[in-house]
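With one protein chain held back, the other chains of the complex are shown just where they sit.
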Amino acid sequence: MADNVKPKVRVPKTAAAGEAITLKTLISHPMESGQRKDDAGNLIPRSIINRFTCEFNGQSVIDVTMEPAISTNPYFEFEATVPEAGTFTFTWYDDDGSVYTESQDIAIG
Amino acid sequence: MRTTGLLTAAIALVATGAVAQDDHQLVTNGDIEIVTEAPAPDYISGLRTIYSGWRFRDASLQEMQMDDFENPAIIAVDKAIVQWSTVDGTEGKSCASCHEDVEQSMLGVRAVYPKWNEDAGEVRTLAMQINDCRTENMGAEAWKYDGSDMTGAEALISMQSRGMPVNVAIDGPVADTWKQGEEMYYTRYGQLELSCASCHEENYDNYIRADHLSQGQINGFPAFRLKNDGLVQTHNRFKGCIRDTRAETYSPGSAEFVALELYVASRGNGLSVEAPSVRP
């Protein structure tokens, strides 16, 4: 699965110190629910991203437990406070053990 | 008298024609203005105004198409960008070997397809042209006409025309093919005896079961369909429609669907290229 998974994030380039900013994330993933059957009638085993986290300079913004009801290509939108210049780190955890990360710097200005 | 009054009112309603669901404006990424409503071309006697399918969707779906970050089709486009400069076939070429920067070379291309190819002496869809490039110039295998490689490439190329008016030629060497497409559009197919016009000209904006009927415009194709969790090609859409009339369908890439695509595309002349769109 680790092949075709591509995370995307949208983070503003700059913010005022202490400002609330909106973050958007999208990752390509089939989120196979474990409920579907293939053409031969066999259950397709569950294979999803089960956790997503966003941290800024090591401090948590959000930590999401994800279940099979999350749609294909999981999308999240949420707000973060930016106390200083630094780096957002986004991490997705796959059922198969793969971990996908994406980082984005933000400046104060 | 009362009956007559009611009847007049009913006729007035019909004559005015249904309107699209709302008057929302489509601006993609905050800067690409998309024309979703235009006067119907004069060769369509059954419509006064043409509307993009976007206008018939609910607000949350409309929003998904207003920002490329939220548009799930863009995942396929990202893959197609990589594909664009990936060498494939015996000639050691990629798309970029000849066409270089897709944003420059493919600007406006989608807006005029399907179109006449003089050398081949045939009407070509974008998918046919892509496959011709692959087999003739790259020495690569043709892609499945409505497969995901093809829809991704179509979406990438179409995006370079986003916001530009659809402007498909209907006369000259394509006239016969266009006429064939027009005839198909008004031919009733299947056990349900439905023509394209039965739903998309005579009954757009009405509901067929729980489906809000659009005018069946293809300016947004390939479209990301939530039902399929992926991009759906124009001919695949045609196939689904004809199947729903309970008829045997033509195949994607068939001469019949090429003719129908040319005609249906021309019904959208004046709308903006909107692909890749998001549909239910």
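Read from first to last, the chains carry the letters A and B; within each, the first residue is number 1.
Just so it is clear, a contact is a pair of C-beta atoms (placed from the backbone, for glycine too) under 8 Å apart; a residue touches a chain by one contact, two chains touch by 3 or more.
The rule is simple: contacts and distances are computed from a predicted model.
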{"item": "The complex's invisible chain, by UniProt name, from \"Thiosulfate-binding protein SoxY\", \"HmuY protein\", \"Ferrous iron transport protein A\" or \"Glycerol-3-phosphate ABC transporter, permease protein UgpA\"", "value": "\"Thiosulfate-binding protein SoxY\""}
{"item": "Which displayed chains the unshown chain touches", "value": "A, B"}
{"item": "Omitted-chain contact residue, chosen from B:88, B:132 or B:244", "value": "B:244"}
{"item": "Residue, one of B:114, B:216 or B:276, that touches the chain absent here", "value": "B:216"}
{"item": "Interface with the unshown chain - residue positions in chain B", "value": "53, 56-61, 63-64, 72, 208-214, 216, 225-227, 229, 240-241, 244, 279-280"}
{"item": "Touch list for chain A against the chain that is not drawn", "value": "20-21, 33-35, 39-41, 55-56, 59-72, 74-81, 83"}
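What we mean here is this: only the chains that are shown with their structure count from here on.
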{"item": "Centre-of-Cα separation between chain B and chain A, whole angstrom", "value": "32"}
{"item": "In the complex with chain A, residue positions of chain B that touch it", "value": "69-70, 72, 75, 78-79, 229"}
{"item": "Residue numbers on chain A that touch chain B, as the complex places them", "value": "4, 6, 8, 10, 24, 26, 28, 30, 72-73, 75"}
